[in-house]
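The chains shown are only part of the set, and none of them has been moved.
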Amino acid sequence: MHPVRVNGFVCKNPMEVNADDFFKAAALDKPRVTNKVGSNVTLINVMQIAGLNTLGISIARIDYAPLGQNPPHTHPRATEILTVLEGTLYVGFVTSNLPAPARNKFFSKVLNKGDVFVFPVGLIHFQFNPNPHQPAVAIATLSSQNPGAITIANAVFGSDPPISDDVLAKAFQVEKNTIDWLQAQFWENNHN
Amino acid sequence: MHPVRVNGFVCKNPMEVNADDFFKAAALDKPRVTNKVGSNVTLINVMQIAGLNTLGISIARIDYAPLGQNPPHTHPRATEILTVLEGTLYVGFVTSNLPAPARNKFFSKVLNKGDVFVFPVGLIHFQFNPNPHQPAVAIATLSSQNPGAITIANAVFGSDPPISDDVLAKAFQVEKNTIDWLQAQFWENNHN
Amino acid sequence: MHPVRVNGFVCKNPMEVNADDFFKAAALDKPRVTNKVGSNVTLINVMQIAGLNTLGISIARIDYAPLGQNPPHTHPRATEILTVLEGTLYVGFVTSNLPAPARNKFFSKVLNKGDVFVFPVGLIHFQFNPNPHQPAVAIATLSSQNPGAITIANAVFGSDPPISDDVLAKAFQVEKNTIDWLQAQFWENNHN
C-alpha cells in the first residue's frame, strides 16, 4: 500500500512536528553550476520543507551565468516576486491575449541590485543576464508551496512522448522538419 | 473619471439586477469561420455575462476546420473540461517539469463525440482535428469567470513589443535569424 | 481499515497518474431515457474522472422529454452555466430572500439553441421543455468537482426517513394529510 497524501503529501501527526519541519539548512547561499541556458533555479518548496504544506508560499535562489537566462516559463499555480542580489537582469512577462482584440503585451524592465519585480500567476516570463562578464543572482518567491514550473521550449519541444509534429508545425508556422529537428535536441531542465 | 471595478468589472446595484444579467442570446449555436490555424474559440465569460462576476465559471464553443487546431495554450486562472459535440479531436496536455528530475510528460487522447477530457489549471494543452474532410465542434468550460488564454506561439513570438531575440534564440536553441523570421510572421488570435 | 480520502476521495500517487485519469469515454453523446419528470442528468464529476479532484469543475448533459423538466433544485457547492444544444427550454432561478424586506425574485428566460444562462451558487433553479412534441438537450457545467444536487420536492417530501409532517404542514400551509399523501409518493431521482 502506498502512503496517502494531503495535497499530494503525507500529513504528519501534529504531536510529532518539530522545528526541523520548518527548516532547510544551507539551501540558498551557494552559487551553483548553471546549465546549458545559463541558469540554475534552487527551489525550496513543500518537497524540501514539509511544514510548508497548505501554507501557500515557497522561495528560490536563481543563479545566472554571464549572458545566461531563466528561459520563458510559467508557474501554473503561483505569482512570483523577485529581487536581484547581484548583477543585472533583463526581465519580462507577456499578458494574456484576452479580451479580444487585445494583443499579447510584453512588459519588461532592466533590474539592478535591490530592484523588485512581479510576475503574475500563470503568465509567461523570463529573466536574462545581459552582462557578458558577470554572473547574476536573484531571490524569487512564489505564492504556492508547490508552484510548478513549465519551461515553454522544454514542454513544447521536449515532452515525453513528443507532441505530434503536425500540430506543432502549424502552431509555430514552420516546416515539420524544423519541428523534428527541435524535438531531437536535448532540453535541459534548469530546476535541479 | 474612469469607472471603478471589482475584479476589474463594475459592480451593479443589486436592486437593478435582472435576468438579462445572467443571459447571452444565440451565443454558441452557430459554426464560425476558423482562422489561419483552423479554429475559432467563442468564449462567454464575465465580459459577455456580467452576472458571472465572482461566480468562477465560463463556457466556450470551439469550431475546428478539417486539420484545424486550437494551438498549444494555457489558461492562467482556470482548469478546462471539454466534450466533443461533432467530429474527432486529438487532445493533450504537458505536465509541469517539477519535481526534478521529472520530465515534462505529455498526456494525450483521441476524443470522439461525447468523450470528456480535463486540462488542469495552467498547463499547456491543445486540440487538433485529425480529420482532413470534416470539421469538429467542442464545448469547453473553465473554472473562472475570466480565465485568460495564452497562445504559446503568439505570446512568445508575436508579443507587442517583441521579446529580445537573444533571449528567444538561446531558449529555443535556434539561430537568431530564425527567431527574427518567426517574429515577423502574423500571429492570429483564434479567440474572437 | 477503510481507505483515507482527500475531499472524500483517495489521492493517487503522482508518479502513477496517466491520461486516463483525465478522461471519460462516450460520456455525453447519447440521448438517455428520461424519468417520471421527463429528464435525465448525466453528470461527469470527480467520481467519474479522478483527475478532477481539487480542480473545481464538472460537466453534465441533460436530456429533456417533450414537456419534461429538470425540476427545481439547488447545487450546494456550485454555480451552473448552461447552453442549449437542441430544442427550447424555459429556465429560471429564485433569488435569496435577504436582505429584508426583499422578496424572492424569480428570474426566467426562454432559451433557444446556443443561448447561455447562469444559475448562481445555491439558488433554486429549474429547466422545462415547453415543447409538447420535441425533446431538448443541454450541456451544463458546474464550478465544483463535486457540486451536489438537491431536488427540492425529493429532499422535502421524499427524504429517508421522512421529515415530520407537523413541520412540513405548517411550512407549506397545507393539511397534514396532504403532506402524508406527498410523502407516500415515489420521488424519482433524475440523476442517474
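When the chains are written out, they are named A, B and C in that same order, and each has its own residue count from 1.
The working rule: a contact is a pair of C-beta atoms (placed from the backbone, for glycine too) under 8 Å apart; a residue touches a chain by one contact, two chains touch by 3 or more.
Here the structure is a predicted model, which means the values were calculated and not measured.
Participant: All chains are the same sequence, and 3 are placed; what is the full number of copies?
Facilitator: Per the structure file, the complete homomer consists of 6 copies.
What we mean here is this: only the chains that are shown with their structure count from here on.
Participant: Same or different for subunit B and subunit C, when you check if over half of the residue numbers at their contact belong to both copies?
Facilitator: Looking at both copies, the contact residues mostly coincide.
Participant: Would you mind pulling out the distance in Å between where the CA atoms of subunit A average out and where those of subunit B do?
Facilitator: Once rounded, the distance between the two centres reads 22 Å.
Participant: Based only on mean CA positions, could you tell me how far subunit B sits from subunit C in angstrom?
Facilitator: 28
Participant: Could you list the positions in subunit B whose residues touch two or more of the other chains?
Facilitator: 92, 108, 120-121
Participant: Considering only the defined contacts, which subunit B positions touch subunit A in the complex?
Facilitator: Residues in contact with subunit A: 37-38, 43, 45, 47, 67, 69, 71-72, 74-77, 90, 92, 94, 96-101, 103-106, 108, 120-124, 126, 128, 146-164, 166-168, 170-174, 182, 185, 187, 189, 191-192.
Participant: What residues of subunit B sit close enough to touch subunit C in their complex?
Facilitator: Interface residues on subunit B, with respect to subunit C: 18-19, 22-30, 44, 48-49, 51-52, 55-59, 61, 79-81, 83-85, 92-93, 107-109, 112-121, 139, 141-143.
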